[in-house]
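Note that this complex is displayed minus one protein chain, with the remaining chains in position.
Labels for the chains are A, B and C, by order of writing; each one numbers its residues from 1.
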């Protein structure tokens, strides 16, 4: 029997607080969920350090990945099925890519990628194509199926329509995480009428488009996204935790490079320190492992490493002030000197962090990161770019917003009057 | 200034998906939340292995502890304040006990307590009374304050009213976890009108009582509790994961006792193996640490340990069948022998697990575990026990329900025909 | 083209707060919704006088009828379709019966039926079978289709399976109104996992049955029903308004029979007074019309009629005390005499009202109102009656609960000491 068409004897359902139920009828999907690489996503938080700001945000990428799969399943099985522009042969490919799109995320990806020069998307591809349980399942469909899945996730697959389901300015990935992250944090942003958006989706050769009658639901989605970025994802307290986490990794790497002798050998980190991470090593790392090291490092000799780990584990974070890099360059230099004078290493204890978001953009051909704009399908069959129809989207379209903050440990600088004055 | 009366310059709020906001005005509470012992609760899941059944249930005990605190705060500050039967002096004690009541929970408490003969309540007391940051904060109020807090949690405090806020058949602890666990798992049980229950609470000398006009909200709470126990807490898949986890601990302890040489020394476990756990060792253990060991044990020589760890980490759980211990004793003996014959150690691979719940009970003086019944405050001032007024509560009152299941690894027994027949 | 198979050019959706969207694809359904008899349901509240207790309960039967239709649509189109036990030919019949099942309800049906000896189910049949727009639409399907619809609603249709979708102890009607009435009143009862219940429904020859795995959702539904009856439907304040309303109708009929000359002729009521109501007259009556009369009767000469109307319009309701008809018969007689002595007509101002509910019943053959019990479909294919599997349902099964109250106008009796003492 054709493995890719094989149905489970009885549909399996997962209770999900966001989509109520996640439905699995396909043997392939069930098998993928059971692989150890997919189960590993349970050990990696969807929002990294955000739980230190919003205590509810403890949900994992496993959670989110099931959600993205479910959204794509609803699209293919209840909206696209039977439409001439949709090739039902692409269904299983779309479902697999949706389920697996975040497979390569590691613990606290943002910080790890920065410090160790990694890219989680490379690891996603490596897992899909490498010697893994996931690859075994996918290969049972056909020899070239893993490659196709990797291409969809990589946005290089020939059908841009399939790619746009997973990666576009309004895709299943974003629709799931906005709702899910809002649910777990408890914030009132992040609500939009997904049921309506799904119902007005229409397949076109190059991308998914949206019937014009659903424009307001799409607007609402764009606004949700905007608010979630600034209220949740870029929350300054979360960024403070991330600054510290990044500095822990820096310090550990630095110590290793200096030949420092760790009390307990950090086996799991060696290939990261050397920036020669194998897939096997990468898959061994998860947040439990990372926290294990942060906790045993509380007993290390190095003051900086110990202090930073204690801050992260016990949530004793840095304070912050607004910072304008254009105008306050000199101030930063001055502070840096004062920190050194006070014996507080500015490399680790005086950090500028910048966040930046472009809530929506129309098409700018030739620009570095070409973003596919959202297209409305008008009653007369014409396509029109969203910001031309929506005043409210037009008003924020193409406007990048950036925020810079300067982070420092209030407890350590207390008493150093010159520093405190500059930071006030 | 009196530390216990000190207010924060500005109220702090935590966004909480269940209670919307958690409000902190007191310096003491803020300081307690900041202690490392309280922050440790972020690394211990509220529902242990339940996330392997309900993927949303990844929330921590930190979450829940804040919730219990908030409920007690609402009771004392908006319902009890000003009532002659309530001594506002007990407010801070009630808040601290509510916040700290689960402080001694370790990772997967149920399994750890069983295997290593521990009691999380002993550790709660030890943390409150011992050399900890929590104790330092509490001691600033008064020398005997930590002891009082420990007594409330231990249910030995002189004011039974204060005790009943935290520990009774309808207390802040239960009201929080039913709602919270329902929210994170996404199940539709677990909803009741807490706002109404709080509003009809009245302080009496020995316990909290409930105005009769709110009886139906209380009924609804009892029913929620009933459903949550059987639908969520005792879910057979969750119990399967717990069975495996318990067996991992058993095996590791057994190996240690046999003088087995671990590749990586399990430092964190030594005092557990010896059943001489110090507070310091206990506090070092959390779920990240435990999972670290389970993962490095994947590389151990011992087949059983390795296999069990792989099952837990990769969610390859045991199957189960109904089991009646009274009638099927012989069958179990027979199965046990067949397992041995097949080279599958029944000690680890054939496990009876029993769950049992008493949804509500009226007072049975002299019985082992005296449960305080719920009392309604009638319009004429009289108190009446709930099951005498509520048909629906009466119908389940005092009726213990027990469920036994037999767990085994379907993959290992496959092919052993005699076994499969007996287990079918 | 076959009218019954005709699809709308584009699916129509109604935004619905309970089911999110109500979907109409069939021309027949769209046409039925557009008939004036169906639009009339907008002018009749789902819960009659309940809005005087729960101010949110202002929703109409139009609302509810769409909801019942939508539930049956989901059952037939996503759960039953393709199953051998289900005849897809019955789909349109089921949808029409679901949509139209309440068509014959008039304003404040309960009171009108009592006073004028009417039966709303007779009028439903009369509308379906008579000279109406609804009948015209149904007849376009086939000459005998209206009769079939009437039979389903009347529970006499040959397929008991179809009947059970609309009328049984767990049917689309009840599932909609419990959720809908909970939503509009704002009470926390009335929630159960309908999505799960729908998914475990299975068609059998004589009725819908429920896979055993969904038993707890069914239990939860039974409990919701129980709570809604006593907390909302039988709320004593609502019954007070209904007592007054009934007495207004009594008085008006009585005056008419006595040859009383109304200032404004109550044209709409004449055939009701004579108990010779034609379908045409019946359809003209709605709550707006009734309230028009109640308001112009504020200017009538008759003191009782005027007073009762003012009470209803301005919500100046009767107070109530518990009443035990078995034991307090003499007290009632005595009160009646005292009322007469005080010049307060006991016929209108001293009223016993009784409410009674049987939350669930197993099958009692031969009894007057044979109720079809709920059957679970066990894994082995066997059917088992719900209360044999569910402890909690068993505990309330077959137990009728009745409540009697004595209503009177507190303002009128004030000052009459003997009366007040007896009523205290």
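The definition used in the following text is that a residue touches a chain if its C-beta (ideal position, glycine included) is under 8 Å from a C-beta of that chain, and two chains touch if they have at least 3 such contacts.
Computed from a predicted structure; not experimentally measured.
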Of A:16, A:70, A:121 or A:219, which one is in contact with the hidden chain? A:219
Of C:167, C:185 or C:207, which one is in contact with the hidden chain? C:185
Residue touching the undisplayed chain, where the options are C:156, C:314 or C:380: C:314
Residues of chain A in contact with the chain not shown: 187-189, 191-193, 216-217, 219-220, 223, 226-227, 230-231, 391-392, 395-396, 399, 401
Chain B positions in touch with the non-displayed chain are 13, 20-21, 195-196, 199
For chain C, which residues touch the unseen chain? 14-18, 20, 34, 36, 39, 42-43, 51, 54-56, 58-60, 62-63, 66, 183-187, 284, 286-292, 295, 313-316
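Here is the rule we use: only the chains that are shown with their structure count from here on.
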Report same or different for the chain B and chain C interface, where same means the shared residue numbers exceed half of all residue numbers found there. same
Taking each chain's centre as its mean C-alpha position, how far apart are chain A and chain B in Å? 32
Report, in whole Å, the distance between the mean C-alpha point of chain B and the mean C-alpha point of chain C. 44
Quick check on chain B: which residues sit in contact with 2+ other chains? 187
